[in-house]
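A single protein chain has been omitted; all remaining protein chains appear in their positions.
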Amino acid sequence: MKKFINKVDDVLVESLSGFASAHHDLVKLNLDPNFLIRQQKATNKVAIISGGGSGHEPLHTGYIGYGMLDAACPGHVFTSPTPDQMLAAAEAVHADKGVLFIVKNYAGDVMNFEMAAEMLPFESATVLTSDDCAVINSTYTTGRRGVAGTVIVEKCVGSLAETGADLQTCKALGDKVNSRTASMGVALTSCTVPAAGRPTFDINDNELEMGVGIHGEPGRKRETMREADTIVQDVVNAILDALKPTANSEALLLINGFGATPLMELYLIYNTAAKLFTEHGIKISRSLVGNYTTALDMAGASITLCILDDEIKQHWDSPVHTAALRWGR
Amino acid sequence: MKKFINKVDDVLVESLSGFASAHHDLVKLNLDPNFLIRQQKATNKVAIISGGGSGHEPLHTGYIGYGMLDAACPGHVFTSPTPDQMLAAAEAVHADKGVLFIVKNYAGDVMNFEMAAEMLPFESATVLTSDDCAVINSTYTTGRRGVAGTVIVEKCVGSLAETGADLQTCKALGDKVNSRTASMGVALTSCTVPAAGRPTFDINDNELEMGVGIHGEPGRKRETMREADTIVQDVVNAILDALKPTANSEALLLINGFGATPLMELYLIYNTAAKLFTEHGIKISRSLVGNYTTALDMAGASITLCILDDEIKQHWDSPVHTAALRWGR
Amino acid sequence: MKTSFILSAAESIRDAILDHESELESLDRAIGDGDHYINMKRGAGAIVELHAELAALSADAALNKIGLKLLSTIGGASGPLLASFFMSMAKILKEKNDDTITTYAAAFTAGVEAVQQRGKAGLGEKTMLDVLIPVAQQFSALAASNADIKTTCQALMQTAEEGMLATKALIATKGRAASLGERAIGHIDPGAKSCQLMINAVCNQVLASQL
Partner (left out) sequence: MKTSFILSAAESIRDAILDHESELESLDRAIGDGDHYINMKRGAGAIVELHAELAALSADAALNKIGLKLLSTIGGASGPLLASFFMSMAKILKEKNDDTITTYAAAFTAGVEAVQQRGKAGLGEKTMLDVLIPVAQQFSALAASNADIKTTCQALMQTAEEGMLATKALIATKGRAASLGERAIGHIDPGAKSCQLMINAVCNQVLASQL
């Protein structure tokens, strides 16, 4: 393992400190319990809080700011944060309109946020994101994982919250966006958790992991490496299967890098994916290409499609000012 | 080599097409000769054109748009573009106030842009960027290479050009920013040029390349891998040596990833670098952390310091709207 | 239950976790995200560091404090589950306020029920519950039949091991491995393994104190 780190146990705090220092105009960092909040506390709105294991940067800390999150709770690398973090963050940012937690659907995140919600002295609701269609949802599983589509949920819900909308309305939008969003990822290499010091999984030079999770969890299957177009075709098909969009749907296409995949390749993927969706009668009217929900140093990428409607479009387009997503101001 | 590509010869065009399609609101792509221009041609301003070998995305295509470039000419991977590209791009974007080329100081780029300038039927000037202080400038070399500091030059010159400033004034600002900027990079792994199919250099698991170039050129020396803090210390010292900033200088600190280094590590580097510069009496008042001048899939990062003055600060802060850098609108 | 017993049990557990670094790590790498060992080490270490503070508390208060500490230290799936286990156990001990095996068995069972509630899982879902549920059942049964401590401990260790090994053949339907489908078969569940290790450590501690 070669990484720009000092002691393995200090990685998280040193990195969070760097983030807070680089973006001191936007965020404030609290250590022990670890959470970050906007530099300027927002008033008269539902407080939007997200969090999860670290290692997916810029998710979630990079989305704190006007039009998106009020606070984020970073856990250890790939490990859900703990309820004391959510409680302290909520205490710091709630503004008498309740707290909405945006939580990626993993047993650990769900349970920790659930316990926080139970202990919270004020009203809360939770949007569970579950856009990863690599996991075929069936009665015997805990359902799909939340992956890069979470960014779209956070953006739209964050925008709505700025308008003063109430807790249930915000939750409803989050649930709607989530239900119209599907993602699937492909890994070319494994990530390496600093504390583990070695790759999470072994993969040969001629292999790819189709449907990989953003923590390096195994996916649908191990396949032979091949041309990008045929890889993208399979991912696009899985997404179409999951969403079954009607013809003439309008959509946002997000090509997300896992951390070690160059933009050159992400745009090449975009090129093919956009063509395939268009051939399927879908109008790609919004796009996002880059590292938005990463898996440490994994080489790989995911494709996310979100079927838009006027409400989602409006909240996607509205101004946002965070470290990782910024437009309109 | 595992990459999301189809045929090696098609990588560039497919990637450019994806970029143009994802950002069709911002840019237009011309193929053969390859160049990209703003979707809306600007008028009454110096046309700012940059370009260079591909593989450094988002440089330069990602910086086309309001407040930055009018056009970019992408060469083959790591190979300077050719004069016909610059000529066609200049033809498309010049607006009777002349053309300013921003060129990274490499023999190939310099000569190709020079030939274009000689053939150009209208006035032009060139800013050569040369911020890489890994290369000790001495009488017997061609001087420093242009690396990530180029982004700062493009941002500031682009901002000034929007005000209607004339060609020589724009060039003067570019030269000034360049002279106040120094960078140095460290590689943990090599990049792999798609057409070559194998890593440009070999490097062991316990080694780093100090002062590496953004095309994988060897740097100052091959060293033993060690803690991030001591690596950063050496880079910071080289930059201080090169710039010799006076106490109480105000500066912009840019931590640039080479393509395969996670944000978590880049922020950790920022944390240390900001501390060290601050200890040296430098006030870090602006920051940028992310992948801004990459080297394909290289794991590594560079540190860039730009000593600010009021003029540079104003042009750094002014609104910009490009695919990779956006604020204020 | 003496608080001193809890303190030394905590140390044995920590040692057992540390001793199985590579095994725990590779189990979670195979069907999870590779952090289970790190999580357990962080949790166990935090408890051992609480030594002085815990020593001043009654057994039930110490167990409750352990639960709270685990809750704010481990994170992930195992954090809230193990925290719920210890806090529920503490509650029963406090209520019953006696020192019988029956009470311990009831407390253990309450802990396991809390894990089931929190995780919304049951037997056969390839989780720590495949160790905890059979052990709780057997513990209650042995306590009801007045089995001696040595027999009880040995039986529980055996059951824990069987439960842990049994997860190997299962498809996961809860937790991170649930997304793997058939690919999870052939791997022991990491949480089941660490629970087996903890039960083992505590039982051996009891057996040693019986000598």
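Should a chain be cited, it is by its letter among A, B and C, assigned in written order, with residues numbered from 1 in that chain.
Note that in this section a contact is a pair of C-beta atoms (placed from the backbone, for glycine too) under 8 Å apart; a residue touches a chain by one contact, two chains touch by 3 or more.
Bear in mind the structure is a predicted one, so any value in this text is a computation, not a measurement.
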{"item": "Chains on display which the left-out chain touches in the complete complex", "value": "B"}
{"item": "Identified contact with the non-displayed chain, of B:H23, B:K155 or B:H215", "value": "B:H215"}
{"item": "Among B:V135, B:I152 or B:L253, the residue in touch with the chain that has been omitted", "value": "B:V135"}
{"item": "Hidden-chain contact residue, picked from the options B:P81, B:G98, B:G257 or B:G290", "value": "B:P81"}
{"item": "Residue among B:M1, B:A95 or B:M115 that touches the chain left out of view", "value": "B:M115"}
{"item": "Absent chain, residues of chain B that touch it", "value": "33, 53, 75-84, 106-108, 111-112, 114-115, 132, 134-136, 140-142, 144-145, 193, 195-196, 200-201, 213, 215-218, 221"}
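Note that only the chains that are shown with their structure count from here on.
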{"item": "Distance between the centres, which are taken as Cα means, of chain C and chain A, whole angstrom", "value": "32"}
{"item": "Per-residue overlap in chain C, given as positions that touch at least 2 other chains", "value": "none"}
